[in-house]
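The complex is shown incomplete by one protein chain, all other protein chains being positioned as in the whole.
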Amino acid sequence: MSNLIKRDLLLSFYSSANFFFTVSFFILILMLIPFAFGTQTEQLKVLFRGVVWIALALSIIITVDRIYNADYEDGNLDIIMQKNKTIEYLIISKYITHWFIYCLPLLVILPVLSFLFYLDYLETVQIFINLFIGSFGMVFIANFVSALTLGARRTIFLKAIIMIPLFVPFIIFGSDAGSWPILLALSMLSFVISIYVTAYGLRLYGE
Amino acid sequence: MNELKTENLSCKRGENIVLNNINFSIKSGETLVVKGRNGSGKTTLLRILSNFITSYEGKVLFNDVGISDDNLYNSKFNLIGQKNSLKENLSIKKNLELWDILFNEALNHAKLLEHNNLYHLINKDVSSLSDGQKKCISLHRLNYNKCDMWFLDEPFVFLDEVNTNLLIEKINQFNENMGTVILTSNINLPKKFHKEINI
Partner (left out) sequence: MYIKIKNNHIEFIKSANPYLIFATIFAFVIGLYYSLFQSPPDYIQGDSMRIMYIHVPSAWFALMTYSILAGSCVLWFITRNPLFNVVARSIAQVGMVFTLMSLITGSIWGKPTWGVWWVWDARLTSMLILFFLYIAYIFLWQAISNKELASKISAALAIIGFINIPIIKFSVDWWNTLHQPASISKLSTPSIDTSMLIPLFIMTIACFLFLVTVSLIRFRLVLIENKMLRTSN
């Protein structure tokens, strides 16, 4: 499994998906808040909590086409599936790399941004914990939607229509400070469903 | 001495019958050429033999064990499909690096690419190569992971005369080392191999 993780990280590094792009996208979406809503402090504090989840959801939706599609289309997925008889190793390695490349930078930059939006230390920690737990669940969901729709090319809006209702419970509980146990339950549920459905989708497209 | 054989192999894709009662048997050191018209199921046959398609009727036996039951079967063959498995936006060198990680084996690429006269292009992007050159790089995967069988899907497409002869030589060498090759082709090949079936 470690060679799969290494390969994915190297591949994304070569394909210029990097820390600066993901972080810039995140910052720019959050930057739209004061432009759209005004700069009153109290309002910014309330809005930041929610829009940070919307920004995370958007970041994940944009990258859903990069998970399995490239390898499927050029034939590398065949090699990978043949080399790894237990397909679960491939799936878990994809979870790890996808989260690492597209969610971890956002979590790293979050404390800086929350200070820009006048949140204090305790609130930042709460938001961080919620985002940390919820981001895993959203990554699991994005992975299985990607694996199921490998054959549907250039349908990013359709995939967004499928994924956003699935993200709704995460966003509802995520923007509320004390609900990290429910978020953890949701993430674990989506992990179980996602492993099964992703394996099903990959085998289906292997035929 | 390994033997791969099929018994009354039939496969349906959706409503179409793609393969109908295919029977063949091939032993170590032999090469089987699968010929047929476009769309006659040659690729489907190779994908069944590679354990990708699991819903078929009939049996595929490797040393008298069904291939879906054999846990070690997946490590015994090397499938080179029609897609090149190359990242178009990267250079050959980076593609080979990625394959090294994937196959867990670092090859001496210089020596092997010299054969096909491609080593001097190693830093060029794959998208700037010709189709024949891409096919040569794709076939370069055969050097990884020594195994008993090669499944090649239309390997001679796009290759020029020199590279075709190099590939035939390579297949002969593999046969002499008791390897088995099954390849598909829809054109007449310059050399007669051991066995041939038409589907």
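By written order: A and B. Residues from 1 in each chain.
Note that in this section a contact is a pair of C-beta atoms (placed from the backbone, for glycine too) under 8 Å apart; a residue touches a chain by one contact, two chains touch by 3 or more.
All values reported here derive from a predicted model rather than from experimental measurement.
When the omitted chain is restored, the residue from A:Y72, A:F117 or A:F173 that touches it is A:F173. Along chain B, the points of touch with the absent chain fall at residues 13-16.
Seen across the whole complex, the unshown chain contacts chain A at 148-149, 151-152, 155, 158, 161-162, 164-166, 168-169, 172-173, 176, 186, 193, 197, 200-201, 204-205.
Heads up, the rule we're going with is that only the chains that are shown with their structure count from here on.
Chain A and chain B have Cα centroids separated by 37 Å. The touching residues of chain A, counted against chain B in their complex, run 3-4, 6-7, 10-11, 14-15, 70, 73-76, 78-83, 85, 206-207. Those residues of chain B whose C-beta lies close enough to touch chain A in the complex are 47, 50-55, 71, 74, 79, 81-90, 94, 97-98, 101-104, 141.
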